[in-house]
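The complex appears here without one of its protein chains, the remainder shown in place.
We just call them A, B and C in the order they show up, numbering each chain from 1.
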Amino acid sequence: MHDPHVILKVISKFLVPFIALFAFYVQFHGDFGPGGGFQAGVILAAAVILYALIFGLDAAKKAFPPSWIRIGMSLGVLLYGGTGVLTWILGGDFLSYGVLAHDPTHGQHYGIIAVELGVLCSVTTVMIAIFYAFGSRQPEVNEDNW
Amino acid sequence: MRHASLLTLAMAATWLMLSGYFIGMILTFGFISIILVVWMTKRLSILDNESVPYLNILKTCKYYIWLFIEIVKANIQVVKAVIGPNAEISPSLIKIPMHTDIDIAQTMFANSITLTPGTVSVDVQKDHILVHALLKEMSKPEDFYEMHCRSAKAVSIDLKDN
Amino acid sequence: MIIAFLSAVVLDSNLVWTEILQICLSCLAIASGLFFVLAGSIGVLRFPDFYTRLHAAGMTDTLGAELILIGLILQSGFTQTSLKLLMIGFFLLLTSPTATHAIAHSAHTANLKPKLGKHSFSKVQRDRS
Partner (left out) sequence: MLLSYVVSPTIILDVALMAILIIVAFSIVRMRSLFAIVMLQGVYSLVSAAWFVSLDAVDVAFTEAAVGAGVSTVLMLAAMLLANRKSDPVPISKQIAPLLVVLIAGLAMFYAIGDMPAYGDVNSPANTGVGMDYIERTTKEIHIPNVVTAVLASYRGYDTFGEAVVIFSAGLGVLLLLGLNGNAGRWTARPTGRQIYPPIAPSANSRLIASRDNIKLSKGSIIEKPSSVNLRKSKNNRLKDKGNN
């Protein structure tokens, strides 16, 4: 049986790395231009969701198993809160990043990067989780019908 | 391994093109994210010839320039059909034979057909493409053979003789 | 746009001729791109059935958008912005036919039969009225 979705598969295979790289670009250039953790997280999740839409949910679940998603969700919030607790321990207020380095501006930099990473982690995994939750429920559409 | 290194190169080029900042911090982040992307591609098991077709990039660029001229030519025909004084269309479904069974060549050919206005590839089968054509004079299967040859050459694949 | 073009060329007297050429070419590209987009939209309204409308919509995607992008590239000159625009154009060449194909394919598998044979628009309009 010839696969009727050759074009979709080839093109999405080509595009997924680019989408993921663009997500990381948005993440790490949040200091210089528009962007940041939220947008990057959504774009990164979109890469995985595109893969899941084309190659099937089971393939996506094999690559990024639900247990990872569950861990990632809490890890993101933990990273954000942990940065705050770290500033506490180092003698500052909650989430005042100035104490993270000798130079307060550098400390602010590090703090912002850590916090944005936490947001990225949390948003990506929550988006994938919601898609998994809804997608696993759907009555699978017949192979020829999409 | 060859695919991974090629993908790394392509991603590095893309990163530099997008970023334009040559600060140590950003370059480090770029390095980390490229590694993450390659790992993710590997993890999704889509790291093969189709996701990394960068060896033929010069040929592909040449092909797209040729295709762009074809698109312009076909577009003028279609625009005439749309807003001409006695506009008339004659839609038809035709089967265009395909002499290859390699995915990327099929994709290239079918996408070229769709890109050319007036023809849309509707269904890709094993040895032919079902094409919906807007105008009768565009719907001769033998006219597509040149495009087929060129698109296959653009990804370095030889056609089977038929 | 014509006003912008005139003000750029006529009012600014110390332009080098290459810059004038650049502005002219980019305005020409953007204008023709807009023309194709307009023709595509008219086609979507005039054509009789789903598949033929897809042709018209695909036309705005390919040549219309590409020409506008080329105009923007000409306007920005050789900078990082034009590299990014070039990338957008390249991805558009990849994704828009894929989307068109996906839509056409799903319509075909859902057993939507295309209208075949000759159609002249005057007849279509009479049918509607």
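Simple rule for what comes next: a residue touches a chain if its C-beta (ideal position, glycine included) is under 8 Å from a C-beta of that chain, and two chains touch if they have at least 3 such contacts.
Just so it is clear, the structure is predicted and the values come from calculations on it, not from any experiment.
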Chain A residues touching the omitted chain (full complex): 26, 30-36, 38-39, 42-43, 45-46, 49, 53, 57-58, 66, 69-70, 73-74, 76-77, 80-81, 84, 94-95, 97, 104-105, 108-109, 111-112, 115-116, 118-119, 122-123, 125-127, 129-143
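Note that in this section only the chains that are shown with their structure count from here on.
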A-B compared against B-C, more contacting pairs: B-C
Centre distance in Å when chain A and chain C are each reduced to the mean of their C-alpha atoms: 34
Residues of chain C touching at least two other chains: 94, 98, 101, 105, 109
Contacts with 2+ other chains: residues of chain B: 14, 18, 110-111, 121, 123
Residues of chain B defined as touching chain C within the complex: 14, 17-18, 20, 64, 68, 71-72, 75, 78-79, 82-83, 86-93, 110-112, 114-115, 117-123, 130, 132, 134
Contact footprint of chain A on chain C as seen in their complex: 91, 94-95, 98, 101-102, 105-106, 109-110
Sites on chain B touched by chain A in the complex: 7, 10-11, 14-15, 18-19, 21, 26, 29-30, 33-34, 36-38, 40-41, 43-46, 48, 50-51, 53, 103-104, 106-107, 110-111, 121, 123-126
